[in-house]
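One protein chain omitted, others in place.
Each chain gets a letter, A, B, C, D, E, F, G, H and I, in the order it is written, and its residues are counted from 1.
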Amino acid sequence: MLFQVDMTVRIPRDVGGEELKKLSEQEHERAKELQLQRKWLHLWRVAGRYANLSIFDVDNPAELHEILSSLPLYRFMEVEVTALCHHPGSIESV
Amino acid sequence: MLFQVDMTVRIPRDVGGEELKKLSEQEHERAKELQLQRKWLHLWRVAGRYANLSIFDVDNPAELHEILSSLPLYRFMEVEVTALCHHPGSIESV
Amino acid sequence: MLFQVDMTVRIPRDVGGEELKKLSEQEHERAKELQLQRKWLHLWRVAGRYANLSIFDVDNPAELHEILSSLPLYRFMEVEVTALCHHPGSIESV
Amino acid sequence: MLFQVDMTVRIPRDVGGEELKKLSEQEHERAKELQLQRKWLHLWRVAGRYANLSIFDVDNPAELHEILSSLPLYRFMEVEVTALCHHPGSIESV
Amino acid sequence: MLFQVDMTVRIPRDVGGEELKKLSEQEHERAKELQLQRKWLHLWRVAGRYANLSIFDVDNPAELHEILSSLPLYRFMEVEVTALCHHPGSIESV
Amino acid sequence: MLFQVDMTVRIPRDVGGEELKKLSEQEHERAKELQLQRKWLHLWRVAGRYANLSIFDVDNPAELHEILSSLPLYRFMEVEVTALCHHPGSIESV
Amino acid sequence: MLFQVDMTVRIPRDVGGEELKKLSEQEHERAKELQLQRKWLHLWRVAGRYANLSIFDVDNPAELHEILSSLPLYRFMEVEVTALCHHPGSIESV
Amino acid sequence: MLFQVDMTVRIPRDVGGEELKKLSEQEHERAKELQLQRKWLHLWRVAGRYANLSIFDVDNPAELHEILSSLPLYRFMEVEVTALCHHPGSIESV
Amino acid sequence: MLFQVDMTVRIPRDVGGEELKKLSEQEHERAKELQLQRKWLHLWRVAGRYANLSIFDVDNPAELHEILSSLPLYRFMEVEVTALCHHPGSIESV
Partner (left out) sequence: MLFQVDMTVRIPRDVGGEELKKLSEQEHERAKELQLQRKWLHLWRVAGRYANLSIFDVDNPAELHEILSSLPLYRFMEVEVTALCHHPGSIESV
């Protein structure tokens, strides 16, 4: 089932450049794994902001929570979750 | 280029059942055309609300405006547009 | 899976007393059916407001949307949906 | 009587991993005690957030305040309290 | 137990002067009854607004809901309820 | 004349336990003095929050400001002031 | 004592041009009276909006409420009241 | 031309008492100069808050910005600017 | 001097298609006049919304108010005005 997830990242001042670079690499690696597993269906950057719009396809909210809370940058994120479903006007099967 | 579009529909009390049914059919027909043209990439229902989350792939904001403002239910919609771009952690080419 | 649903009802001025009484009865009848099916787990009144806090246990967001959008008072409701999952400190199995 | 309590936890940067782990364990222990006493009726995680939705059954608002303000993580919480009561459409006795 | 209740009244355009005058008289009559019963402890006008700040002393949220929802102007009110309790710095016994 | 004052207290992380305990005692002492002088008419705890709802009876806004800004915890407070007056439905003389 | 009052006017569609013109004239007449009495100290238009920023000098909040609620356009206004006092950096005596 | 300026001051924890006292004195000195020049027409304290409501009479927005950004406490202020003009019901010439 | 003006248009249901078409033509005519006079410097459509972002160059806020309040669609607009000035990093003279 599909969930829209909006993530905004706020890095505190005391996170050093090295630490942030490493966290970002880990984040991207984890994001790619989840995309290859077709759990993280879409991942787009919001233009001009340290934020993304994502679509997840998970078995239930618990799996979604497990995935999000294990992301390397999770503790610096503000997260909004919205449950989605098939739209009668859509030609996608969902 | 990609835009996230959030549409919330509010039908006024004086729109009759027949009129609404007809408008919805026209809306879905138009939505399907635009999906087949690959302009309207994704269309999901927000669970529990008369609202959708959509992703459009258009040539520019002007084309997006032309498409949205010509939707049969446009005059009853509250619309939010967000410009998207490739995310460094995404494996989609966008 | 569990979803928190907050429903606020706003009855337009032109809905007559008779019509509203009938709609409310239909709403309560439908609510009881869904509670007996264990789809609508909890239904509480928010003190002082024409609103409720509800917990639904459904198979997916699509089923939740189908249930909510078929409620007799749905067209007069403002609805907020929040996906829930097991809390590590809870002794309920969920 | 029933109260809905929404708790969002924000851990300051200077709380160490050890301290947080210990506080969380104390929090869960206290939560379980209160659940076994049937004071804390329900405790659900909000998917994707360090937050919960809880239902308390207490004798009065003073008891609710005493319970909440004594939680080990209370000083890091943002709390919203909503008074609930029986809903005419509910089949629960409350 | 004490609850703060903020009531804002919004009279629709089609309520005639006579009807409003009658409703207001009924509202004041009911308010006085409830004050004499010591259920409605305080009732203050918010300066410059068609709104009030009230303190109720009721047995439980259900009684509060019953009282508020039976007020003659209730259907035109926007209501906010806040649960109160004894403050350690207060010399009132509450 | 009466003013509603909502005070929310936010203690910064670097205020030590000893300092806070001392400030709270001074705050309560000052609050009691002002209550005995009938300047601070009511002081209630908002259930679940480090906040209060207060009613002051002062000669003018300047006196209110002088009182509030001299409270020991004032520099950690977020304060909202609302001017009140007699309500036509109230049986209190104000 | 001084109060800042922000008034925003929203004229419903069914108020005719004649009625509105008459109400505006009555409003201005009343405003001038109150200015000559030095109750309504300042009255400025907010550029681009059907709104004003006003400063009143009244004996108490009750007088302010009486003045505002008797304005010819009051029933179409959204009003915000803020209590003011002498600023230590001001050279006005207030 | 007139501008309403709302300034809210938030002093960070690490500004010492001596520094703040000095800054406040400089602020008041500067405020008095600007009042004597009739640039800063009015300066009122918002009761209960470290905030003020001010009216400036400047040649243009650039002069207003220059004045505000050179205030000793400017870096700790949250500022809201509103353009004002003559109100048809006012007896002031502006 | 420059002002940013955000205008959002909300046409009530009872404005007929003919009336709206006529008002829009008058609005565009007036907008062109003001652009040719270099009062209305820029006028852009916000993509997806019945709204615009405009830059005005006027002598003072009073002239801005006079211009805006005389627009044919003004009574259906929600207007936000922001005073602008030269930015130190800009190569425009303003």
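Before moving on, here are some points about what is shown:
To be clear about the criterion, a contact is a pair of C-beta atoms (placed from the backbone, for glycine too) under 8 Å apart; a residue touches a chain by one contact, two chains touch by 3 or more.
Just so we're clear, the structure is a prediction, and the values are computed from it rather than from any experiment.
Within the full complex, the residue among H:His28, H:Arg45 or H:His65 touching the omitted chain is H:His65. Contact with the chain that does not appear here is found for just one residue of A:His28, A:Arg45, A:His65 or A:His87, A:Arg45.
Against the chain not shown here, chain A presents residues 11, 13, 45-49. The missing chain lies against chain H, touching residues 3, 5, 12, 14, 61-62, 64-65, 68-69, 75, 79-81. By the touch rule set out above, chain I reaches the unshown chain at residues 2, 4, 27-28, 31-32, 35-36, 42-48, 52-53, 55, 82-92, 94.
By definition in this document, only the chains that are shown with their structure count from here on.
Interface matching across F-G, G-I or A-B places the copy of B-C, with more than half of contact pairs shared by residue number, at G-I. Here the spacing of chain C and chain D, counted between their Cα centres, is 23 Å. Counting only residues that touch two or more partner chains, chain B has 45-48.
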